[in-house]
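Once you've had a glance at the structure underneath, I'll fire off some questions.
Removed from the display is one protein chain of the complex; every other protein chain stays in position.
Here is chain A:
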Amino acid sequence: MTPDAEWDEGSPERLYVLTGGRSGSEETGLDLVTLIMARTAPRIGMQPEHESILRVCQSPLSVVEISAHLELPVSIVTVLLADLLAEDHVEARTPVPSLPDIDIIKAVIHGLQNL
């Protein structure tokens, strides 16, 4: 492959480079809808994808929305978020427990009725 061969944005090679070869299956405890919020401002010299995450997470944003806005697969975003979490650049807000309790169900019903 020539060095400047055009690569597909979503190609395995590009994704490999973005994540340093780690797989997205590492245990991060992040759900598709875990809300992420930046704790620090993007800094010069950061990996561009890390910087983009900090920029879109100035207000809370779910993992899957970050994926949609950055046009990167969720599995890649999860790895990038693990880096940012490790350095306290972002916070992951408490996810909802997997078994919904009655209070959450009531809150959803109430919220939908008020739409």
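Here is the rule we go by: a residue touches a chain if its C-beta (ideal position, glycine included) is under 8 Å from a C-beta of that chain, and two chains touch if they have at least 3 such contacts; residues count from 1.
We adopt the following convention: contacts and distances are computed from a predicted model.
Chosen from "Imelysin-like domain-containing protein", "Transport permease protein", "ATP/GTP-binding protein" or "Electron transfer flavoprotein subunit alpha/FixB family protein", the protein name that UniProt gives for the omitted chain reads "ATP/GTP-binding protein". Where chain A meets the chain that is not shown, the touching residues are 10, 12, 15, 25, 31-35, 37, 52, 55-56, 58-62, 64-65, 67-71, 73-75, 93-96, 98, 100-102, 104-113, 115.
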